[in-house]
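Shown here: the complex without one of its protein chains, the others still in place.
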Amino acid sequence: MAEIKLAESKVQELKEVCKKFNYDKSELINVLHAAQGIFGYLPAEVQEVVAEQLNVNIAHVYGVVTFYSFFTMTPKGEHPISICMGTACYVRGAEKVLDEFKRLLDVKVGETTPDGKFSVSSLRCVGACGLAPVVTVGEKVYGRVAPEDVKDILAEYK
Amino acid sequence: MTKYNSHILVCGGTGCRASQGEEIVENLKQAVVDNSLENEIQVVRTGCFGFCEKGPIVKMIPDNTFYVQVKPEDAGEIISEHIVKGRKVERLLYTDPEKNEHITDSKHMGFYKKQIRIALRNCGFINPENVDEYVAREGYAALGKVLTEMTPEEAIKIIKDSGLRGRGGGGFPTGLKWEITHNVEGKEKYVVCNADEGDPGAFMDRSILEGDPHSVLEAMAICGYCIGGNHGLIYIRAEYPLAIERLKIAIDQARELGVLGKDIFGTGFDFDVELRYGAGAFVCGEETSLIHSMEGLRGEPTVKPPFPSVSGYKGKPTNVNNVETLANIPVIINNGAEWFSAIGTEKSKGTKVFALAGKINNVGLIEVPMGITLREVIFDIGGGIKDGKKFKAVQTGGPSGGCLTEKHLDIPIDYDNLLACGSMMGSGGMIVMDEDDCMVSVAKFYLDFTVEESCGKCAPCRIGNKRLYEMLDKITKGNATEEDLGILRNLGNVIKDTSLCGLGQTSPNPVLSTMDNFPEEYLAHVKEGKCPAGQCKDLMEYVINPDTCVGCTLCSRVCPVDAISGDKKQPHVIDTAVCIKCGACMEKCKFNAISIQ
């Protein structure tokens, strides 16, 4: 992996966030949320900045980042696809829908397609159980998705 | 304040918003303007109505007309017909499935008839982004009453007498929890609202926060007064952006109104609330994990005691309650303990909110009195099983709960009865399953969840759940023996008996309860290599019956992997080597020619 050069303006923005939180160690998770908001993901270099600013060990920051599934160290695709795997969606066939996305894009859950266009993730209950199974692509929500709809959904973004 | 003649309430819950709810609001507002009615009619985006199955929902006030499955393009007609001409838009009314007639008022719908809405009292009635509407419905009256008329002890006594128990899972008596935290010495104490609702298929806390955020803030302030704490923290899932946004608005408005902040109601009592975000860890629903997460650590639980009431956030006494529990507090203060304890069963008072989902006609969020039976919930409120299929099981309590069956349908729902049946109340997920659901696969689904969400701190949960999952996987692939079932059961019992926190102590429940209630299904997998529900892919093949197939080609067209071949008007054949067993062909076949063998 090549070393990533962080944009100075974004690093500055992150430092401002840390300052806003008074460099309080117990705000680490809130700071990481903000960092992911700024950079889109949390590469090692970003974690390093956070560790330095909050004066915590980098190993600790990494331990926290890898504990919480919301944090990611790989950039998401241009169109992040999330398949709800909450129970309501599961019993209404979400797994088949997920399998179809994985098959058509040839990626595993949590991966991004080589062209950076799509990333596939599963999430637990978006709270739209009435529409099960639910798929979201970016901000857009697709309800009552059947495996054969997957091809058409992807076509919208190609 | 402008006085409007009518209000149009549009559901702003996540489900309805996902179905173009925002556009409906916009179009309705535009139609109001187009008809120059902006001084008479207000369009309000409310919290969740609960009836998600029929969303998006639009309700007309004052005549209570309940429109279902509304589309943005219906907005004009609703205004021109219902408002201007006084005629209901018949095609948008709910149709009673049994009598096949329209019902206009939600009160008469099967879905709502047996519900009592206490925690959800304001959801679907008020604009959650306007504190005035909350105040108009007795909002912050309870806080005023407690601060000006009661000692903390008196207020705690009301909560104790009401019999309210924690709605987040364990069912610990709320008043007692407050009393313990009250009695612990400490200058600095914290009130924590657990809004890290993580059960897959449960969204009651989210709906309350989205639909009635002030009720939670008010309850936290009351709790702060009772235990002697001035700091409130809401630990909320980052995956709930709408709830976060509404909470932020509510906190700002409450501060402006003076019901949060310094010297509330001139009583000298200070209380304020800040938000802390979860980051996707189910285990953080556990109090000690949640507290560690708020401290910027990995969300690993610690052995209790010490309980958070004694040593919690930053080592200070901390009272943790979940959202639904808190939402009950102001009403109990306003209406009294007796009023609340009149509802429910002997040991479980009040109501419970359930997220009803799965193979059921009326998916949605419901609030029912404790003591109601599963049968009433599933068949009367839920409208029975989808597509006329047969009821098989209902899973309560999410990954911590168990699968209940036909024989449990008439047991009154409360904490203790569910526990006695091998399940639990949990936070209130209720997933209905029909004859097509394989119970081994359902157990495996939950274990997959637990394996992913185990924090890894203790060995039985970290390794044991993984092994449980692997053994279930072996069963669904037809590779297990009867001896394995014995090992599976023992392992499940040991994980429950030895795990560090609530997650591991309950994670085997889906396995153990399905083994208890559906032993024949497990045996069919291991002895005969068959999946009776026809769900386990490795144990089945899709076959086209050449006698009934008319060669319409529909199946070959929907097949995602081109496994089906055959000429037009000739019987088709499935190449089992290519087939991925997705079942799309069987769903589409109009002649019932495709079956699982």
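A and B label the chains in the order they appear, each numbered from 1.
Here is the rule we go by: a residue touches a chain if its C-beta (ideal position, glycine included) is under 8 Å from a C-beta of that chain, and two chains touch if they have at least 3 such contacts.
Simple rule for what comes next: contacts and distances are computed from a predicted model.
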Omitted chain, identified by the protein name its UniProt record gives, among "NADH-dependent [FeFe] hydrogenase, group A6", "Aspartyl/glutamyl-tRNA(Asn/Gln) amidotransferase subunit C", "Nucleoside ABC transporter membrane protein" or "Glutamate synthase": "NADH-dependent [FeFe] hydrogenase, group A6"
Touch criterion as defined above, residue of B:Q30, B:N230 or B:T302 at the omitted chain: B:T302
Listed residues A:A44, A:L104 or A:V137, member touching the removed chain: A:A44
Contact with the hidden chain (one of B:L233, B:L500, B:V526 or B:C585): B:L500
Hidden partner chain, residues of chain B it touches: 281, 283, 298, 300, 302-303, 305, 451-460, 462-467, 470-471, 487, 490-491, 494, 496-500, 505
Where the missing chain touches chain A, by residue: 1-4, 44-45, 47-48, 57-63, 66-67
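Assume only the chains that are shown with their structure count from here on.
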Residue ranges of chain B in contact with chain A within the complex: 13-15, 18-19, 52-55, 198-203, 206-207, 238-240, 276-282, 293-299, 314, 355, 357-359, 363-364, 395, 398, 429, 431, 433, 437, 442, 445-446, 449, 452, 455, 558, 560-561, 580, 582-584, 587
Complex contact set, residues of chain A against chain B: 24-30, 32-33, 56, 63-64, 67-71, 85-92, 96, 99-100, 103, 123-132, 134, 141, 143, 146-148, 150-151
